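Worksheet: one structure, shown below.
The other protein chains are all here in position, but one chain of the complex has been omitted.
Chain nomenclature is as follows: A, B and C, assigned in order of appearance, with residue numbering initiated at 1 for each chain independently.
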């Protein structure tokens, strides 16, 4: 017997659920990318992205995956053998390390256990020790999608300022932007990297870079620049040149609608919504964890992300639980990746998500825990419901 | 603060959620209704509808609301002053009574309290007393959408057979078909009436009548026949004439896809799915009812429908609860209608629905009960989850 | 070899091409029909329909085909044995006659040859002769979709006024509204009937009736009233009751967008567009007719419709031409129906249509004429292009 006929619950940390209005906006004939309507669309989308990043700096849109935007951040500002400081917060930090290696950067990679955010103190010490300012960039992941852990970028900035280190601060906020507080300008971020398929509720295929004046200054001398990612090349007179080839129109149609939706709700309201739904999820997980088999992957409560919760499973194969949820309930959970493969599952609560969707996914997990006989504290979902009932007053 | 951004949870008992695949099938250019592709579509849809009604009899498709199909059932088989037997099971029985009155039928309307199904014994007595067989039709509502109550049509048939009464048995299964067991042929139903917008998961605008040989025989002498509804008129040689004008192509595009989906899942599986999700809902309501303020509208457990559950609320305005669910969670509940206006709310679990959708709506109700301080037994949603965890084995 | 891969050119006189924006507006989740958003939608659509009919009178929307709206016009205002005057202008006049017969009206049917509009003089004579005012209604078809012929409703009104006859004037403008000038109020029409699938660019399934005070006065005493079509029944307090059952939401979603589009373009501009495209088509047909095999079905140029052109074919089976256009070019022409079956084809230039679409269909016909060796004057399409080049100045 299965109970999955009905709406598909895609609760992985990206791609996230695309709202109907966004899909419908994409479901339209192509436009002449050289015509005035497209220019208007492009300007609207760029302005909307600036509001999401909370920046007055220009934003660059790439037809690419998020990986492409990481590469763009590097090649536009660095040169071979430049020294950079990175922190192993999880799978995506490791991927970023891989890209940097490929470009023959000299990487100082602070090791981590995938259960904590970046160690700000360690970053500060390394920078303090770098008297000659050989380190050209500090690269951190705002929210590690694999582990569900937040590293506060403004704390990194403060540490850099304390030791007066001139390195660029580059932040991957691919699974943070529009789900958690983020301030490109106010926090002093030099380069921010994001993607369309997480909090932005748009299909995958677009990536974004916001870069400030310091980043553009570094760009002047960067020796890794390649044509496709090059900011200067994309700064042509004609609007459509910003896309480095034929603009990905349909994805942009979708993005504009998603931006409209986020700004209609209000970015602060959206961020508060994520906070409440994440906390509801954590109420459920806390209760389940009393049974001994489940645990939060992220040790410190204040580092747990509002976009995704990674749950460790002991004594049972977590994929069996994920399979049950998918096959019996039509709920797709994130699975453990990288070091967490076979050891965890992930509940995404990011993007186009509301209370009943979270109840649906938590209910499916709780149903699976019961059906599979996985030890767990009872009443997790109830705790989530009651928490929200207290927070959301009539 | 609201948490409704995300998927809309439309949990009213019709129109129900339309699956994406059905909407997308409708989102297509019009066809030449006189061409061969359209004929093929029409035959496929009629064959599919026969499978849903479980009949070998022809099915007629009307571009109309369900009300139109009720009217069609009457005008195609009856004449002015014909006597008919009806039972007041709820709002839709009352509406049907209204149509019959308009046609100057002589109506014997067995009164009811809107908390029970039709009294089979009372029907049997009236028929037994009708020695001269003046009663030409017995009209019952399979599932009263307003009250959430089932009247088993085959029990009505048995009662008719016991007293050997030749009246036609007409059944409104608008909110029953494809959600609950229904057997047009095996149960000896003469006329069945259904609509597109409930268990059939298709937008409103199509209504269906299945009629057997006895109904068609009555049709020969019926004096209420009008052109639009007339079965004979719609029986032209050309396929498109079945629609009494330009066929409602896009609704038929959708219906075909919905039929494909139902038959892919299997009609029995879909009916079993509805039974489990309804029972889960009843587990929650039972627990909540322990608080004293809520109660099942339908008194006898065995009469409660698998498509919708009507919940009475005492001491509080139920619309306040429905408003909270809609405004804070994006969950739209059915409200009390007719005699139940201001006294009840309704949870639909019909059509394109699965376990997490039910958890979502039950969670929203439970959140509302808590936030509004409506007395209720705790753990309703948990009871629903645990029930399904027992029933749906890995 | 075929050249039909590409956009489907559906050039039949209904259903017409549905614009992408209309289809996309329909491709949305269902709404609670009892909620405030739906009420707003309903009011917007009714107001828009009043603008199309150019009336301040209420408009009724039926989930039905256009045939249903004809039936509604009759049953809401007439009684059995009422005398009515009708004119055989073509297939749809004949169908309307059939409905009236079914209701046992006493019909005076002025015969016609399907090549002319209604004979206004004949109407006037009959009315003048009816000293006792037994004729309760005059029923004319504004545009005969089968023949491509216009009968000017205001000329009928003037004739009625000249003889001071009090009968109701009922007009079928199903294939006229929004394509040709139409003035429900200014022209003194009592009842106008329309459908969604022609000039309104919306999928079939909705029909409309506009009725003035005289029609509503007649309604009071009409003895043919049935529940589904009854204006009074649909006049309930709650907005959704206007639809006589669950409202056909998705069709209404589409209609609203189509109304928006028509009013954005401007109704006068849309009517002028139809006039130009129709005249371009007639330029082509005139040229082709020089070959002897083709001819306009409508004899008098001033009676030829701006929504569809019916072309007689002599010496060849016109369906062979239509098959070629469909199979080789992906262009679907209307075929002859009723008395014109096997003798004509029809080119629709109605609804969502522009110059290149007309060039596409005319080009396909001209290609077919050449390929099939049907005698025709050369340069028909060129004449159409040059006509528009003269009319549409830079």
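By our rule, a residue touches a chain if its C-beta (ideal position, glycine included) is under 8 Å from a C-beta of that chain, and two chains touch if they have at least 3 such contacts.
Predicted model only: the values in this text are computed from it and were never measured.
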(request) Check each of A:166, A:245 or A:292 against the chain that is not shown and name the one that touches it. (result) A:245
(message) If I consider the whole complex, including the chain that's not displayed, which of A:185, A:230, A:339 or A:391 touches that chain?
(response) A:230
(message) Of the residues C:7, C:104 or C:221, I need the one that contacts the missing chain.
(response) C:7
(request) Mind listing the chain B residues that contact the chain we can't see here? (result) 20, 24, 27-29
(message) Using the document's contact rule, name the residues of chain A that touch the chain not shown here.
(response) 8, 10, 12, 14-18, 23-24, 26-35, 62-68, 71, 75, 98-99, 102-103, 195, 197, 203-205, 225-228, 230, 233, 243-251, 326, 332, 335
(message) On chain C, where is the contact patch with the chain that was removed from view?
(response) 1-7, 9, 17, 19, 27, 261, 265, 269-270, 272-273, 276-277, 320, 324, 328-331, 352-357, 359-364, 366-372, 378-379, 381-382, 384-386, 388-394
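The definition used in the following text is that only the chains that are shown with their structure count from here on.
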(message) Using Cα averages as centroids, what's the distance between chain A and chain C in whole Å?
(response) 55
(message) Need the CA-centroid distance for the pair chain B / chain C, whole Å please.
(response) 35
(message) Please output the residue numbers of chain A that touch at least 2 other chains, ranges allowed.
(response) 27
